[in-house]
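Can you keep this structure in mind? I'll have questions shortly.
Every protein chain but one is kept in place in this view of the complex.
When the chains are written out, they are named A, B and C in that same order, and each has its own residue count from 1.
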Amino acid sequence: MQNRDFVIRFAGEGGQGLVTSADALARSAALAGYYVQTFSTFPSQIMGGPASSQVRISTSPVLSSGDEVDVLVALNQYAFDNHSGDLSENGVAVYDSSEYDLPEGGKYFGIKADELARSTGNARAANMVVIGAVANLINFSLEQIDGFIRERFTRGRPGDAAIIEANIKAVRLGAEVAETTGFSVGELAPPNPPDYKQIMITGNAAISLGALAAGVEFYVGYPISPATTILVWMETNLIGPGKLAYQVSSEIESINAVVGAGYAGKKAMTATAGPGLSLMSEGLGLAWMAEIPLVVVNVQRGGPATGLPTKSEQSDLFASMHPAHGDVRLPVIAPGSVEECFYAAALAINWAERYQGPVILMSEFQQAERGENIRAPDLGNLNVEERRVYTGANGFKRYESWTEGELTPMPLPGGPGAYVANGSEHDEIGDTTHLPRHHIRLTERRFRKLELLDDSPYELEDDEMDVVVMPWGSSKGVAREAYEALRSEGLELGWVYSMALNPLPAAVLESLRRKRLVIVPELNFQGQWSALLRMEGVRAESITQYTGTPFRPSDLASRIAARVSQELGEKVSV
Amino acid sequence: MQNRDFVIRFAGEGGQGLVTSADALARSAALAGYYVQTFSTFPSQIMGGPASSQVRISTSPVLSSGDEVDVLVALNQYAFDNHSGDLSENGVAVYDSSEYDLPEGGKYFGIKADELARSTGNARAANMVVIGAVANLINFSLEQIDGFIRERFTRGRPGDAAIIEANIKAVRLGAEVAETTGFSVGELAPPNPPDYKQIMITGNAAISLGALAAGVEFYVGYPISPATTILVWMETNLIGPGKLAYQVSSEIESINAVVGAGYAGKKAMTATAGPGLSLMSEGLGLAWMAEIPLVVVNVQRGGPATGLPTKSEQSDLFASMHPAHGDVRLPVIAPGSVEECFYAAALAINWAERYQGPVILMSEFQQAERGENIRAPDLGNLNVEERRVYTGANGFKRYESWTEGELTPMPLPGGPGAYVANGSEHDEIGDTTHLPRHHIRLTERRFRKLELLDDSPYELEDDEMDVVVMPWGSSKGVAREAYEALRSEGLELGWVYSMALNPLPAAVLESLRRKRLVIVPELNFQGQWSALLRMEGVRAESITQYTGTPFRPSDLASRIAARVSQELGEKVSV
Amino acid sequence: MNARNAEYDFKWCPGCGDFGVRRALEWALEARTSKYEVPFSNNVIVAGIGCSGNMVHLTEGEQPFGLHGIHGRTLPLAFGVKMARPELNTVIVAGDGDFLSIGAEHIGPQAQRNLDVTCVVMDNGVYGLTKGQSSPTTELGQVTSSTPHGKIETQMFPLKLFMTMGVTYIGSHYSSKPRQLAAMIEEAMDHRGFSIVHVQSPCTTYNDTYDLLKGNRRKGIPGLAWDIPADHDPTSRQAAVDLLERPGIPLGLVYKEEMPTLDDRQNEITERVKGKPVEEILESYAI
Partner (left out) sequence: MNARNAEYDFKWCPGCGDFGVRRALEWALEARTSKYEVPFSNNVIVAGIGCSGNMVHLTEGEQPFGLHGIHGRTLPLAFGVKMARPELNTVIVAGDGDFLSIGAEHIGPQAQRNLDVTCVVMDNGVYGLTKGQSSPTTELGQVTSSTPHGKIETQMFPLKLFMTMGVTYIGSHYSSKPRQLAAMIEEAMDHRGFSIVHVQSPCTTYNDTYDLLKGNRRKGIPGLAWDIPADHDPTSRQAAVDLLERPGIPLGLVYKEEMPTLDDRQNEITERVKGKPVEEILESYAI
């Protein structure tokens, strides 16, 4: 019998090239037409410390990092002790027998990767030895790995050929070791290669690429995990006349700089994590008040305060939607997959320009750095909105009342319609005022504008059901995996998903309000999204987890099933 | 027929001594045994600009600044035009006829206060001339004003007698002018002097006094309206060994400084307004995470951003309860009167010590600066809680799990039990960790501790009613006035009030959840408190106002009545 | 009162130094715009929060663009404006509390970048708008509403700080000399790089320093301010440093240095490094 998917995990210490190994295997599989998803976890430090990196290889698109591990590569005793418990029934562990030894008789075997690598003449090929062993265990054809090796090491340098040969040899040596043990975890079914063009990318890179495709021209940021890779990406790629990517001195400088740039006419963006978001509170309130387009990406991690810098959590929702004092409610877009990250970034830029204000894009640690092979976006058909710029005579009233239709255009410095973009309450031309009528009409203007943001993608399935599950953001994939499992078991459960959390598409809100129970799986303690839904008159309830790690599909499925039957059980007994 | 109360308003430009006049009249009336409440409004600037200051004088405790004006003193044309509309049916206006003139025949008369004052030999007595005129109009005995004059100007200086005489003369001169006009707005009923000791104080002074009485020893702040007066009060009164009141360089320094002081063992406090609160987000998250006792007073003004610095609004509730990223939900205490300000401050200090964390005390512009004569607090019977300090041996686990009973004590630097107060997730002794089990148990510890805060005062009246009104914070008084009016008309309406918004007393939440409709009058656009109540499963709905000014009792009463009859009308038709 | 808005209700107190600074700024902007024949709308005023910051609503005649943000953030806002649109003449108006206390963190970075903006700092040694608390330039021992027993923190010397931080144009002036002040502001705007015009602008209500600055014979007050001698070489760092060691408050151009601006350096990168089109970047992820 053949398997739909396998999870291979490399565990050891940070700095041992765990990520490289997982990526190599992932890319080999992707090249072969499989769907892959990688996932890494490591402490907030530079070297050492327990870390692991895994890849899930499947014949269909991967929705989560899975439940169990089929092949565990444990580079030290601690890693073995901590991860072997995750092994599936017929899972096998491979350990570095030059590092430590294990008693006879378990479903594991040792391998001296470094030694074997040296024997190929290339000591750096150790991870290829291991990958060879892994490939053998899942009956993954070595030739497909060779393809990857050729791609990776063909760099137009004299030594290329030798390196390629050594690595290919290393794979064979590893495979032989595994072969001799007689272990096998099964056989990966042949791939169903997608009929569309693919890219292999991480969530943060997808966000960056989406923003660039939507025309972002101004990016500033201050380093912070897990958002730093967006800063680095922009520094590398946002180059050219009229463009700027820059590291500033703090998040307070970041937010105010994008306010200045947005005011001056640029599509401006910054990215941060929770602590930075908290520091941006006042500046976000300014952008809302003065009506300045800009995008803030919040790549969530564990909180509060410095919290858990390299862990998974979705606990910044309250802070993202209501970041500042006063009456403020920011648009929030929370992509639920690596692919959505690209489109969410483009939508965020478009929304900022359309409603002339700040937009929050929420991602999350594990979605930020995990790699996936996804459908390559069609840049030609991407909707990109440009700012409506005021071109009339002077004396324009930028802050006049507004109720419907396209928003009044924005004057730009250097052009006509000079006004004051003002963080104090103001009159039509932006001069400070304390008159009630201005505060009334502009408060209403600031909130009414949100109605312009009505085009975010959403999913309503089995809408006739009384009970639905509604994940948000990075928990979408795992919730979907659980949902499909439960549906295939015939559970009465509907599916609701919206990439935008504020404003919610009217159809979604309308459907939710009809439900008897809306189950929200989310990675926080307070059940933040279900709480916000209850604010909107929805009977929502959360299934929470606050471990710093993502949900496991099977755990989540059973928790949902339990809650549903409890609910419907009651119904019957009524 | 005699009147229960009168509203006298002085309107003109900032810097014309409007506040002094209102205060003088208020104090005279208070000395005479009446209940008074003053209220001022002025733009955010130093001199000039439309401003007004009023006093409401009553035979019973004053709940709001009232609906209409009985006597308007208008020092310039703009003031007259803007305020004469507020005059009650038989209200009278007094204007400065050396400044401008009004056509014959209205219910107003001019007075040349400066001239008359000079004639008394004391040009500074102009406001006393006006007060004399006002007194005459409401048949308020001049002798009672004399009493105030003697009190005010007896300063042990040689000139005292002459000044007193001149002022007494001035009052008479003003009264004569009014007398000759024949105008009268009625007669103030004789006072019912309270049988208890009184003090005349503003909300911000009451907060400061309450904090001092509860043992605050460390205060830092950065100037910001309307919280600056607390900083100035502390600089003046928080003096002595081991005490410090200090102006720091920003709100970010404020919040971190109180974290440091709270950690080191002091009862520490700071006060700010919205913009400062936003800047404190990250620091508040740190205090929550590291479990450091401290109090932040947020004297609300209009928002967002710089907003309306000298206007009334209650729009910082979301930001105060969930100020930072991550799972955080701070205790929030929102006093509903000047008197409550005193006790709220003491309770906030006690709560911070008891649950070892940050507490937010929310007041609001109009409650901050308005003066009231209230029952003098009995310091002897004030409950003051001291921190439980760890005294055992080293190796104490400050951050062990906790579920019930008194919270584990806190080690203090210099004493036993050295640990690390940590803003990253940590183990029992405060060392950084990424292990799920610590994040789980400490997240639960941080939230469970809130259960210790169960002793805030609350009010439940006519609890059998299906529909209740539940104001919060500074809207309590005006809502109460409206409620009493509606009840006296026989409207079916209950009353719920809690000084603490988080955590809500169990009895209050239990009662609210039983209600068919909870009407929340609040000064913001989003209806923030009713939204938070809906989060808790309460059928709450707001009556909002976002004008920068407080509710008027009659407006509010009719809006409540309308909503109630709509609701109960439906009920009948069911 | 600003002609643009009859209802605009902010006023400075009689005698406030900011009146003179406003006049000077207006003159400088007019001179500059006619000199370069650019539209007046090329001028952007980024204002701090304080009495001084309200200047953005009080300028008369043709109106520049304005950005009146939040307390202490004029520099990051101006950084955004300038690096988004280098062709705009970006001017900051702020008080000593806004620029030197809560906003102090932002001066160093702009100096290290030599960001091409001009800052007009109105120093009155007090927090005016909040009614008279101490500011970084308030003297040690001075009594204010927030230091009723005397300030116990030594005073900051902004000009020295600007020198050390590497500000490339440092001017010091006085609100009562609007003509000269206007000339200096204009020169500062012409300077390619980070320029600060530090203005003594007394607060008649909470810290009236007119006598202290000018001196007052009758009251026997010497006068702190002195004109920088004509022979001072503002291009010499050493000369500038020595100048600032002298007591009192020098009026005039303290220091001026030519150095590449941030946008010069950014342009250098733009020319040296060819940015890839988004299609090409996308392709680099293809499998």
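By our rule, a residue touches a chain if its C-beta (ideal position, glycine included) is under 8 Å from a C-beta of that chain, and two chains touch if they have at least 3 such contacts.
It should be emphasised that the depicted structure is a prediction, and the values quoted were computed from it without experimental measurement.
K.L.:
Of B:N3, B:N127, B:N204 or B:S249, which residue touches the hidden chain?
P.N.:
Of all options in B:N3, B:N127, B:N204 or B:S249, contact with the hidden chain holds for B:S249.
K.L.:
Pick from A:N139, A:S225 or A:N394: which residue touches the chain that isn't shown?
P.N.:
From the options A:N139, A:S225 or A:N394, the contact with the absent chain belongs to A:S225.
K.L.:
One chain isn't shown here. Among B:L188, B:A290, B:L407 or B:L493, which residue touches it?
P.N.:
Among B:L188, B:A290, B:L407 or B:L493, only B:A290 touches the chain that is not shown.
K.L.:
Determine which one of B:L238, B:A368 or B:L407 touches the chain that has been left out.
P.N.:
Final answer for the missing-chain contact: B:L238.
K.L.:
Just the residue numbers, please: which parts of chain A touch the chain that's not shown?
P.N.:
Listed in rising order, the touching residues are 43-50, 222-225, 228, 231-232, 235-236, 239, 247, 249-251, 275, 305-306.
K.L.:
Take the complete complex as the reference. Which residues in chain B touch the chain that isn't displayed?
P.N.:
That gives, for chain B, the contact residues 27, 30-31, 197-201, 205, 209, 212-213, 217-218, 220, 237-241, 243-244, 246, 248-250, 252-266, 268, 282-283, 285-286, 290, 373, 376-377, 379, 394, 411, 413-416, 418-424, 427, 429-435.
K.L.:
By the contact definition given up top, give the residues of chain C that touch the hidden chain.
P.N.:
Residues in contact with the chain left out: 102, 104-105, 108-109, 112-114, 136, 149-150, 152-157, 160-161, 163-166, 262, 265-266, 268-269, 272-273.
The rule is simple: only the chains that are shown with their structure count from here on.
K.L.:
Can you give the whole-Å distance between the Cα centres of chain B and chain C?
P.N.:
That pair's centroid distance is 38 Å.
K.L.:
For chain A and chain C, what's the span in angstrom between their mean Cα positions?
P.N.:
One centre to the other, that is 43 Å.
K.L.:
In chain B, which residues are in touch with two or more of the other chains?
P.N.:
As it turns out, chain B has residues touching two or more other chains at 43-44, 275, 305-306.
K.L.:
Give me the residues of chain C that touch two or more other chains.
P.N.:
Answer for chain C, listing residues that touch two or more other chains: 9-10, 49, 54, 68-70.
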